[in-house]
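Here the structure is laid out as C-alpha cells; the discussion comes afterwards.
For this depiction, one protein chain was excluded, whereas all remaining protein chains were kept in their positions.
Entry: chain A
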Amino acid sequence: MSADYARLSSVVLEQCFGKVVQSVAECLFAASTRTLSQIATATNLTRKEAGLALAVLIKFRLVSFKASTGNPFLPEYSLKREDVICLLRYSRYIHLVQTKYGNVGASIAEELLNAGSETANGLLLKCLVNAENKTENAESYRDTFLRMIGDHYIIKMPELTTGDDQDDCVPKFLTNECDFFGPPNIDLQLLAKIRKGEASLADATNSIVWGMNYDRFHQEFRDTVMVDAIERKLGENAAECFRYILKLMYCNTDPWQRRVSNHITFVQLKQAIEKQSNNLDLMKHLDQYITLLADDSLGFLRKVGDMGSGQYVVDLEKSFESLAFACVEAVITERFGSKAARIFRVIRMKKYIEQEDLQKEAMIPSKEAKSLAYNLFQEQFIHVKVIKKPGGGGTGPAKSFYLFQIKSKDTVRMLLDTCFKALYNTIERSNFEKSEHKGLIEKSQRLDSIVEAMKERGESEDYIAEIAETFTPPEVEILNKVKNRIKTLSKAELTLDDTIFLLQMYQHHCTTLPTGITKFK
C-alpha cells in the first residue's frame, strides 16, 4: 500500500462518509489494528463519534474487528484497505446488474450498495417504497433478489455465533463456506403488512444480513477484459469460443486461482458449444479456433496434454502479464513516443541487453536511443543490472557491465501508483471546481426548485421567465463550463479505473502479493 493509495482512499472516504469517518479511517490505515480508545486519542474525537464512524465502516464492510489476543474483551479494528477503491466502482456494479437483471435488479443493487449491508426484508421494503408508482410488483423484486443470490452477486454476511453466555465478549461470527448463497425465506405477506403499517420490521424473524459480493463483479469484469482482448486481436468467433472456455473453467476452478486454471478438455468444450451456441462458423472450425487461441502470443490458453482430444488450461498468469504489458507499452507510447516503446519492447524480449546492442536492435541512432533509455530508466519503467568483474591485484581495471532489464512487478506497481495518484488528482480537482463555484451551483439549484414550484402552482409563463432571468447569461456560461469540467473529470475517473483494475488483476495473477481478492468476502 503506497502513500498515493492512502491519499486516494482518504479522499474517497471523505466523499462518501464525511470528515469524521475519514479521520478514523486514516488512523486505521496507518496501523494494522487499533482499539477504540487508541482511535479516539489519535483522532481527537470523542469515543462516541469514533464508535459511530466505526459502525458506519463496519456496516459497509470496510472495517473488520476481532478480539485482541491478550484481552478477549477488547476488540481491535482493522481497515480492509483494498476494498476502499470498490466504493468508486459502484456505478459499474449497478450498470452490470442493470444489463443482467434489468431495472428491478438495478434498484436492488443500488439500495444494497447505499446501505452497505441489509436484511432481505429491509432491503425489499426500501425498494418497494421507492418503486411506489412503478408497475413491478413485490414478486418480481423477490425473484430478482433470489436470482442475484443464486448467481452469487449477493452474498450472505457471516452470522453471529449464538449460545455464548459471556455478554460483554467481543462478538464472534460464524463463517460457513457452504452457506453463503442459500436463499432466504421472504414472506411477502409480512412485507405487505409492514407497508400498510400493521406490522413492523422487527417482527420479521429472519435476521440474516446480505451484502454485495464485489469479487463476483470483479470476476465478470475480468472475463470482459479477457474476452474483449481476444475479440480485438483474433476476431469475434475466437472471443465467443473463449467465453465458453471461461464458462467451462468456472465449473471446476476457483475463479480467483492465481496462476492457471484446472484442465479443460476439447470434448467437453465441443459438447458445451454444440449445446448452447448457434454460431455455425465457430462449430465448423472449432478445432482451428482452439489451436489459434493456444498458439497466440497472448498466451491465454495453453495445451497441456492429449486427453479427451486435447487438454487445455487457461493461463491466467500469462494472460494478465501480456495485457498489463500491453497497457504499460501504450502508456510509454503516449508519454515518450513510439521509439521509446520500441526500446521497451526490445528490452522485454531480450531480457537483458547492453546499451550498444539495444540501439542496434531497435535501429535507433545512438544519441536518441540513449536519451530515451535513460528517460525510461529515470521514470522507473526499466531498470539496470550491474555486473561487476573484479579486477583486483593490479591485473587491470575492474570492469562493469550495465545491462538494461525490466523488473515487471516493479514497473507495474509504479504504474499502479501513478494511476492512484491520477485518480486522486481527478477527485481533488473536481472537489475544487465544485467548491470554487459553490455559490453559483447552489444558486442554480435554488432557482430550479423555485421555477419547479411555480410551475406546479400554475403561475404565468411570463412571471416564470422573469424569475429565471435572474440567472444572467454570463453566469449560465460559467455554470455550463464548470458542469462540463466535472463531467470530463468523472468520465476520466471511470476510464482510469479500467487501467487500475487491469493492473490489479496483474498483481493478483502474476505475483504472490496479498490482493484482498477471495472467492467469498
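Brief remarks on what is shown
By definition in this document, a contact is a pair of C-beta atoms (placed from the backbone, for glycine too) under 8 Å apart; a residue touches a chain by one contact, two chains touch by 3 or more; residues count from 1.
In the analysis below, contacts and distances are computed from a predicted model.
Per the UniProt record, the chain missing from the shown structure is "DNA-directed RNA polymerase III subunit RPC6", taken from the list "2Fe-2S ferredoxin-type domain-containing protein", "Glucosidase II subunit alpha", "DNA-directed RNA polymerase III subunit RPC6" or "Nadh dehydrogenase". Of the candidate positions A:V170, A:L292, A:I464 or A:L479, contact with the unshown chain belongs to A:L292. Touch with the chain omitted from the figure is made, among A:Q15, A:N279, A:Q355 or A:N425, by A:N425. Check A:V170, A:L188, A:V331 or A:L479 against the missing chain and you find that the one touching it is A:V331. One chain is missing from the display, and on chain A it is touched by residues 7, 229-230, 232-235, 237-238, 284-285, 288-289, 291-292, 297-298, 322-323, 326-327, 329-331, 334-335, 338, 341-342, 345-346, 349, 356, 361-366, 368, 379, 415, 418-419, 421-422, 424-426, 428-429, 432, 481, 484-485, 488-489, 492, 494-499, 502.
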